[in-house]
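So that we are looking at the same thing, I have put the structure below in structure tokens.
The other protein chains are all here in position, but one chain of the complex has been omitted.
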Amino acid sequence: MKLGFIGLGNMGLPMAKNLLAAGHELTVWNRTQAKAAPLRDKGARVAGTPAEAARGAEAVFTMLSDDHAVEEAVFGSEGLHSGLGKGAVHVSSSTISVALSERLTEAHASAGQGYVSAPVFGRPDAAEAKQLWVVAAGAKAEVERCRPLLEALGRGLTVLGERASAANVVKLSGNFLIASMMEALGEAFALTRKSGVEPKVFLEVFQSVFARSPIFERYAQLIAAEKYSPAGFTMRLGLKDVGLALDAGRAAEVPMPLASLLRDSFLSGVAQGHGDLDWSALGALVAERAGLKRGSS
Amino acid sequence: MKLGFIGLGNMGLPMAKNLLAAGHELTVWNRTQAKAAPLRDKGARVAGTPAEAARGAEAVFTMLSDDHAVEEAVFGSEGLHSGLGKGAVHVSSSTISVALSERLTEAHASAGQGYVSAPVFGRPDAAEAKQLWVVAAGAKAEVERCRPLLEALGRGLTVLGERASAANVVKLSGNFLIASMMEALGEAFALTRKSGVEPKVFLEVFQSVFARSPIFERYAQLIAAEKYSPAGFTMRLGLKDVGLALDAGRAAEVPMPLASLLRDSFLSGVAQGHGDLDWSALGALVAERAGLKRGSS
Amino acid sequence: MKLGFIGLGNMGLPMAKNLLAAGHELTVWNRTQAKAAPLRDKGARVAGTPAEAARGAEAVFTMLSDDHAVEEAVFGSEGLHSGLGKGAVHVSSSTISVALSERLTEAHASAGQGYVSAPVFGRPDAAEAKQLWVVAAGAKAEVERCRPLLEALGRGLTVLGERASAANVVKLSGNFLIASMMEALGEAFALTRKSGVEPKVFLEVFQSVFARSPIFERYAQLIAAEKYSPAGFTMRLGLKDVGLALDAGRAAEVPMPLASLLRDSFLSGVAQGHGDLDWSALGALVAERAGLKRGSS
Partner (left out) sequence: MKLGFIGLGNMGLPMAKNLLAAGHELTVWNRTQAKAAPLRDKGARVAGTPAEAARGAEAVFTMLSDDHAVEEAVFGSEGLHSGLGKGAVHVSSSTISVALSERLTEAHASAGQGYVSAPVFGRPDAAEAKQLWVVAAGAKAEVERCRPLLEALGRGLTVLGERASAANVVKLSGNFLIASMMEALGEAFALTRKSGVEPKVFLEVFQSVFARSPIFERYAQLIAAEKYSPAGFTMRLGLKDVGLALDAGRAAEVPMPLASLLRDSFLSGVAQGHGDLDWSALGALVAERAGLKRGSS
């Protein structure tokens, strides 16, 4: 296919390479033109503006750092929006806001252009090694048209439906999960260090017990299925154990705000009569506070 | 070896079975005697009191539900403490408080008895299948003496040092990590559900991107090594992304208290001039608030 | 003076009345014209558009519900911005964002118009009774020119400096203080109710000990002066007492997330070696996390 690619940073450059390697014809644009050199050497054309990269292309990728950069590249003078032909698709892989994704959906639609939101999971080395995971959403026909392109970028693809911004929500949720795990690890390392356990020893436990086991997956399944009964381990016991962790943190002088949050949530579950549900019913409490009913969306 | 085993619940029963299967001689005690029947059928002796289960044994395990149950079984009349011989070891596998573990350390030491704290990771099915992971701490000679017993219970063992209660801190930290992941998953599922993504689809993403990948492990390594620079992804970008997740939650009416906590922590990192560190430096902020210095414990 | 007044809701209507009563000449505008009737009866002119209300006026007030309403009334077609004469002043009393206040500052400046941000504290009954408290910021000359108007609205005025948006920050901070007190009261009432104390009895204690005493004022003085030593009551004791409140909440099954936040903050203070400072040094911890140095701004 004839493609445009806008944004040749740490992520964009290897992604563009993989599209070239898959046999597509590429016109690229980057604010700093020098970064385009390695692609030109492999046969890509280098455009002077985003509009030029978009002209005549069937699909144009953007892979930029934030909302502001995407807005400029798309809506700025000589932007993608003015160059993209009717029926052609903008594939947005940047991590941007839901609000901007919705604005792009409308703007492209009213110009007779397509829009697919397709953010990726993985760091630059994964992009290089074609090991990204892509999550895509948008009008079905357009997502299907882009499928071979998206599959050329990584090891797998999940299609999320017709609402393009859903892909942005999923990408943001994924980064949120990573940050959550880092905060949790930070608190656990601080507590164990101050209790005399060397970080490399606690790391060994983490690797043995969690990182290479299906434990988190199993809990994700329970929450996805809202299957909180019968309990494997009750909320009441969860409250007890998090309480003991906080007591240990008190004694070792380690503030653990995430543990405090969990304690209050377990306590709330118990106070409301859910003490005998599985402790994964933390998920039910979150859903309830969001006004969600069981099994609905 | 000649062993006692106190507490034959969902976890204790399969653990005791595995010790029997490994060729040890077992005397067991459980508050509800009926639960001991399957072990008697396999050759275990059934004692009338914890003290009786302890008499003559080289090591006695306790696997009970909480501090209160352990206190009664150990210090109650006809408790383990009064029956255990000089030089024999109490191996405590229950999830109990650091404070009780320290009290047990002292009480056994002053009676000339040994004490090893050896909690286990894994649910009843893992106990059954000899797939538990054991974390043990206590006087070196005693831990080594018990090593074959602990190895008979699961697929691996981490020895944490001479301070018995460190094993309890590690066990509590592990349960805290699981609860953290559940809260994070709960918030992510609520956000994606209200954004139109079916739970089973987000589950697929979680499985593909996180559960079966080394991603959490890599971050645990960074935090263990306190290696926050050069950044793969900066705190500033972490702040941006968590901020966008909160904006999405605001729009979809999904409260995300863990995301709020992360945002405040990233913002604090940025405000204090650490915006260009890797976002795993969340761990550094936790350590600093705990009064820890880099590289010390 | 010749004035315009835009927005005749629960707050705007009584404010406009007080300006009329102070002898000023008023042209008013409201989206729903009917609401202007009581003012017309008292001699005000009713305009058909915000621009018309602004034409020929020396100063024009806006008192609208949110950013969106202010943007429309100011920048919409036939908006205030197009009607206001050179040298005339827009006085914005709505509770709006800092960002919009800064945008208004620039937009008016570049049109040769003045802009004063002057939000008010008080509910409709206070507006009626001329008991509002006004906080104003903007170019000195313009604030001074508007002073008699602002003084006609309430019982007092604090001038905050030349940066108009500072007044919006102060208004938002005030509302934040009220909400904080409500959350704290909510948690305290829940805890005491579940401990058998009737709400009206705890209310009596609150009235006797807090509401009619200078206690909060004294702590505000300590934090404003950053005077955390010598301690009247130490952080260490604060940690103890909040810990006991959480223990009581645990026993009565009352989740207290604000108490958890305080506990973690006191614990952090103690862990970092500040346990002997006055417990108002909570303020110092907040400042430090914000990257503020002692005594600077």
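As written, the chains take the letters A, B and C, and residue 1 is the first residue of each chain.
Definition applied: a contact is a pair of C-beta atoms (placed from the backbone, for glycine too) under 8 Å apart; a residue touches a chain by one contact, two chains touch by 3 or more.
In this text the structure is predicted, and so the values were computed from the model without any measurement.
The chain not shown here makes contact, within the complete complex, with A, B, C. Which of C:111, C:139 or C:248 touches the hidden chain is settled by the complete complex: it is C:248.
Screening B:174, B:249 or B:291 against the full complex identifies B:249 as the residue touching the chain left out.
In the full complex, chain B makes contact with the omitted chain through residues 243, 249-250, 253-257, 260-261, 263-265, 267-268, 270-271.
Although one chain is not displayed, its contacts with chain A can still be listed: residues 257, 268, 271-273, 288-291.
If you put the missing chain back, the residues of chain C touching it would be 65-66, 95-99, 121, 123-124, 133, 135, 156, 158, 160-161, 163, 165-166, 168-170, 172-212, 214-217, 219-221, 223-226, 232-233, 237-238, 240-242, 244-245, 247-248, 251-259, 261-262, 265-266, 279-280, 282-287, 289-292, 297.
As a convention for this text, only the chains that are shown with their structure count from here on.
Once CA atoms are averaged chain by chain and compared with the all-protein CA average, the nearest chain turns out to be A.
Between chain B and chain C, the centres computed from C-alpha atoms are 48 Å apart.
Chain centres here are Cα averages; for chain A and chain B they lie 29 Å apart. If you average the Cα atoms of chain A and of chain C, the two centres end up 38 Å apart. Residue positions 257, 268, 271 of chain C are each in touch with at least two other chains.
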